[in-house]
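Scroll down for the structure; my scribbles are underneath it.
Incomplete set of chains, arranged as in the complex.
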Amino acid sequence: MRRSWQVIWPPLVTFVLLHALWELIVRRLGVPAWKVPAPSDIFRAVVDRSADLMTATAHTSAAAVLGFGLSALIGVAAGTALSSMKWIERAFYPFTVFLQTVPLVAIAPLLVLWLGYGLASVTVSAFIVSLFPVIANTLAGMRSVDPGLRDMFRLYDAGPLRTLFKLKLPAAMPNVFTGLRIASGLAVIGAVVGEFVAGTFDQQGLGLLVQSASRNLQTPLVFAAVAAASLLGLTLFAIVNFSGYWILRRWHASAR
Amino acid sequence: GKGPSDPSATSTGGQTPVKLILNWKPEPEFGGFYEARDKGLYKNHGLNVTIESAPEHVTQLVAAGKTQFGIMAADEIVTARSQGIDIVALFAVYQTNPQGIMTHASRGLKEIGDVLRNPGTLAVQPGLAYVNYLEKKYAPVRVQVVPYDYSIVRFMASPDFSQQCFITAEPLAAKKQGADPRVFLIADSGFNPYAGIVVTRGDYLKNNRKTVENFIAATRDGWQNYLDDPMAANATMGQLNKEMDARTFADAAEAQKPLIETDETREHGLGTMSNERWQTLIGQLQQLKKISSPPPAGECFVNP
Amino acid sequence: MTESVQIEGEALAVSLRSVTRRFEGGVLALEKLDLTVQAGEFLAILGPSGCGKSTLLRMVAGLDRPNDGSVRVGPNGLPPRGGIAYVFQDPHLMPWRNVIDNVALPLELRGEAKSKRRSTALAAIERVGLADASRRYPNQLSGGMRMRVSLARALVTEPELLLMDEPFGSLDELTRQMLDQQLYELWRERRMTVLFVTHAVHEAAYLSSRAIVMTRRPGRIILDHRIDLPETRGVWMRTEPAFMKECRVLYKALEWGAA
């Protein structure tokens, strides 16, 4: 109890201070709300449009969480596969970079053709955008296993599967969690951007809400939707962070 | 694409299910479709119509047979046909193209050419045919051309900023926030492709002529009703698009009327298209090098 | 899953033929080394720091390869799966496992049942005097305790070939003597082959049936000596003249090799 409070208050204080400052500046300079809204304007937009914001957040969350889950699973699997043999890494690692650099806009037509508009396509967008950090960190983690322990597993003739589950995965955990931390934010941005190109207005998520609010110059609503996306990202991040802390606390220097 | 035995088009219980994909959110530019759906006009013609609204990629979905009907612009249809994609125009909501360039009235500019030939910034989507047309026609262009991002914040913020607009959308939003926008229609510069066009695939048209005719007939009635009284459909669409208020819906419906109803339509009915105008467009696109092999104008459209 | 195919109670012979090991960067650790260890022999290996003792053990374990020459273990040249245990010079524990689970690892890798694993591991932990620390994690142990965990881990499998690289170097004299005694009794009972690197001459004399002394790098064998002491050994023996004599022989060779 005491511990989690210690973790929560510093960002909360920072949050409140930053927003007070922001409100002050905007009010002082008389910036119009359509340009940069004050926190109070945004708050009003949140209240007025709470139902829409909520369903939009729900739609985006679904895609982001599913995409993140896929990234976690497939990213760890791919990182593992790449780490298993030097030639596999050499032959395929460069191509995983491709996944990261391909603009979603370019593959969106294909996604839509295969998966249609909506959740499936948006989930795949979130997945594509958040996959690489998990792969790269898993690979890095697996390759820095204590060589002495690796020798021990060879000595006991442990076989690739046991070596994976009992040595490489546990040893790579700190790195995997770093990858997941990065992926949590990217999955949200992937879902939001995915909606721009493959979403549908019938199940409007935060991405399309941002777009249509922005077209109608409802800047406070734009900021509210962006805040919702960030909150979603932060929630995913916090979950990853706490599970990481929980799993590693006993033995890893970084968790102390 | 799929063969003639398109399973989604076979009738169930007397009603043929068909899908129409709009290329943006429910807004007055689609009023007639919602009117026809809600007033049961489609049903009366034996159709069970689903309307979906998506931001992009209608061309691909129609071409791939994922939907029976979609909304596209005339230049997109020509481009698609020149690539061998069998898409046919059926019904053009806008006889006059509703795209325009919006600038600040305070600048005192007289025509589109002034926007391009003076310093300033012009935001347009990449790859639009009419932008190439304007650039060619009003060369040398001195305005800085930048991408349009669906927002009018930058327009509001700088006095020498101009941007592409849909006559029923951005100018109204800007006016509501206290700006004084001046809109020049692209059509006035001599480039005037039909817009808001209902399309389908060629083979679907061939094999389901009756369904298509029914769909267009109902759509035409829907639009006529909407032009007479947009209130009901606006209310429906307002539920689906809360970023636009009721007032703006009404204003937009009023503003687009003259682009939909012309002497031509009073004579031949709403949505009608002429071979001559398709021919003109194809010629223009060819000159702009947007297409390499010009499709015959007669294949681009039918007036069912 | 896959049960080990180890042949119960069959000690393994080891033979190195003209083994040379040169590391990248040009360090010549071993040169043309010949060594045959009979099945069931307890061989002590002595030599100055950096002479190639660990390198030798690693090659016998198959964890490193000679640049030249051959290393053969057991009748087929290759050791049976799971038949070797190795106490590395550093403890190399898994930081995410507590003492029991670290010790039980070899059994786990062999696919033994959980309850069996636990009891075997606990017995081994008790033997090295760590019963009350069995639930602690490696970062909560002292240096000597970590080394003892590593020792317990090597002994749980009842190996046919036991490679030990200064296993008792970081332990106090009393604990060391106790473990020496235990190891010796284990060997008398099971007669596995043991290669035992140590810096303590009296430990070598006390434990082994044969001792070799190596020279400075590149390590050559300067003395190959059968330890001529009765099979029943105990702490009492440490002051016997015969024992002192063996120690002196080894010590002289060490001095000579270091020169």
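In order of appearance the chains are A, B and C, and numbering begins at 1 in each one.
We take it that contacts are C-beta pairs under 8 Å (C-beta built on N, C-alpha and C of every residue); 3 or more make two chains touch, one makes a residue touch a chain.
Everything numeric here is computed off the predicted structure, so don't read it as measured data.
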* Structure fact -> Per-label copy numbers for the complete complex work out to A x2, B x1, C x2
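FYI, only the chains that are shown with their structure count from here on.
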* Could you please state the distance in Å, as a whole number, between where the Cα atoms of chain B are centred and where those of chain C are centred? => 83
* Whole-Å gap between the CA centroids of chain A and chain C -> 49
* chain A-chain B separation of Cα centroids, rounded to whole Å -> 37
* **Where chain B touches two or more other chains at once, by residue number** => none
* Set of chain A residues in contact with two or more other chains -> none
* Which residues of chain A touch chain C in the complex? -> 146, 148-149, 151-159, 162, 166-167, 170-171, 173, 248, 250-252
* Spell out the residues on chain B that touch chain A in their complex, using ranges where they run on. => 24-26, 52-57, 60-61, 64, 66, 149-153, 156-157, 169-170, 173-174, 176-177, 240-244, 248
* Asked: What residues on chain A touch chain B, complex-wise?
  -> 34-35, 49, 52, 108-109, 112-113, 116-117, 196-202, 208-209, 211-219, 221
